[in-house]
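Working notes, beginning with the structure itself.
Left out: one protein chain. Kept in place: all the others.
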């Protein structure tokens, strides 16, 4: 950590700060510039409250040199992590195509969609049983029953299942789920993350609407620091002023995250745009950006979907898209 | 709800849509313009998936005429709600000054601060026992012990206590707390909101970092629709591109919310700015904007605070500020 | 335009508003709902001040049915516009690869880069002679001399040249330039746009950092309404809270703009990210999103570039990238 002092700080105040920092177990390296003094803090600075130091009267600004995340930091883990879900691999050159409906609605619906997406090349099945809804008056999912229907679809197709958990108390219900998804609104539900860190199961962690990449990594850190290293990151659009689309898909997050962490990074073009006819170009763009996978909403009857029908592709649209996704992926990998 | 159709839509497709909407129990009012047809949907449209209708090929755009919130809608509740916490009233002309440390750290600390802020005119005591922290390595609060210390400070001063709840499972611990706070990161933790709706206790609901006013009201609606009408809204800064301050305090939210809802609206200048020396002007601005209260961090020893020391005022700074707040409040009320 | 009135508006006030609107030359279609009255305004509503109507005491909200842009509206121009620059075509299936240095620095530099990018498949040469710089102390371009050097590079390679104009008074200097670029900071320099509308020359119009798609189209409208229909739109990143990259490239703008307008849409991954090593994935993502072209910074010696060296590719990096861009483009077009 680097602490830049203001111009003309009295020597006594400077020494007082240095003594205080040394009491935190740090060594201090003093460097006097033409105009200002700079302190280099050497040692374990994770316990130093950066904002507090910055607020001191004699301090001009503070900068962290080492990131506050460790478990998910590529600096300490240069090789890509490959997350295994049964036979399916994600990351390190392995591309995951995850597809399925926003909500599980019935056995017929989920099995039909599962078979269709598998035939198109999907490697995992997604489907919501517990649904976060902005309005208390909207359909909130089939809950436990939905999980059972997902397992039936898995049995019929062999596709591992990915589904969202909203609440610590529901964890026991998810024992037989293959990948647990943490939704954007729960990205900083720290109690939930801590509990998921105690499971032996891959976690799909979605970036919050207004969260920076550093915050996303700190949330991954919560899971990993508690013992569960199998975290998959997901960019799904951020909130901006931009009109016409629901969110702004931030694809530059993909290569940036690949620099910062060894965890796999996937893209959700369905929630990012909220408009089915924009999903295919954004899915292709996601593949072209180097993502390790895509998660796409597919529904056999979007007009009658109980949730987010507006952003769901029909199976035949998904099939045409999947072919192009694999083709783009080949070019990117080359 | 109003549905604007595209130019030159075939009559058959138009009738098909009208029939489908009528099956949802709505009456449809057709209005043909020079260029486009507009459908007026009359009846209960809360069940209509606006995004789905907007995504139909023949539809140009969709607009809701009535807001999707009811319990907290001023249209149906023209008089200000006054939330009572013991003898203290908030809203409808009653101003609440809530103060205290970010985290409860010890009996001495919380009692000292409580006495000081009471002497300066604070009407409620705040203090965190369960702390949401971005990093898994940071101090996360004294938890149950912290709640006990708050109760001691209440006993000593008579100030009702406000403290944050992060997790449904902790609700039993909060039975004797006066006001439960829902933090910004939990504003859309819908399961939590639903449970709080079953309590008989005021809820202080903070606006999320990237949430619109409509979403804030929908979250209040979750609590109220489950039976608990005593909700206090809190603006605490939103996330923008702006540099230098941690967040951007959106004070225009105060008069806008007063138009949209009858619930009281308070302002948190401490979290919005993250910088103690900016708190006083923003607190005064909050009072001047017409807020029904302020919630301000005060610590007797910010340099050694375990959390957010950078944004805490010293008791003597708070005292000077409180005098000005009350003076501004008098002008605004006049 | 649709005007939604508040609940329980007195009949007299309602009639007063209708009379006022009729005086603006509109026909008014009244539709009474269960709860609120809706007015449909039929006729030319471009002169109606939507914000003023919305601010009236009896009005709940207002919605435009027809967009305020006409010249660039796909509704009235269903076929893609193909912009021709000499033999080069952009839009309607024709893909433009525009490359070159941020700033023109010397004859040797610009000719070297021009030859290199042409060999890699670029179809136009870019290079800045007049440079907008945030700081008054930074290099602001070679100005008129830079334009001459660009013409030399054009003579040597046959590539048409694209370069930025910042100021109406400089228009005469740009007579022999092939495409005039309007930078992001000038997107709403309305006087400049109006003058460019009087030229017979393609205009490359960049989206402003904080501008919506509708505002971008209104700026194109300024140029087109003055007589110049050859406008190329360019997405180059918007300003958000996101860390690590300079801006957030909003690729969903590409398919959305293709719906709204018949004008060609290109993508600038260099300015959007500001980091050379992120440019290739974002360029590929741009091509995959369906853009009609890309504009990419290439410099033979980025370490010694006078401007934006951090985001420039070396010629050999550009060559490898161009091959992949063309391959992705083939898949998307198929």
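Residue numbering begins at 1 within each chain, and the chains themselves are lettered A, B and C in the order written.
To be clear about the criterion, a residue touches a chain if its C-beta (ideal position, glycine included) is under 8 Å from a C-beta of that chain, and two chains touch if they have at least 3 such contacts.
Note that the structure is predicted; figures quoted are calculated from it, not measured.
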Of A:239, A:262, A:299 or A:324, the residue in touch with the unshown chain: A:239
Hidden partner chain, residues of chain A it touches: 2, 4, 7, 29, 31, 33-36, 38, 40, 42-43, 60-61, 63, 65-66, 75, 239-241
Chain not shown, touching residues in chain C: 46-47, 49, 51-52, 54-56, 68, 132-137, 140, 166-169, 185-186, 188-191, 194, 208-210, 215, 218, 221-222, 225-226, 239, 274-277, 302-303, 305, 307-311
Contact set of chain B toward the excluded chain (per top definition): 210, 212-214, 238, 240-245, 248-256, 259-260, 272-273, 277-278, 281-282, 284-290, 324, 327-328, 331-332, 334
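Assume only the chains that are shown with their structure count from here on.
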Graph separation of chain B and chain C (steps between touching chains): 1
Self-contact between copies chain A and chain C, residue sets same or different by half: same
Cα-superposition angle relating the copies chain B and chain A, to nearest 5°: 180
Distance from chain C to chain B - Cα centre to Cα centre, in angstrom: 38
Distance between chain centroids, defined by C-alpha means - chain A, chain B (Å): 26
Chain centre separation (chain A, chain C; CA means) in Å: 31
Per-residue overlap in chain C, given as positions that touch at least 2 other chains: 240-241
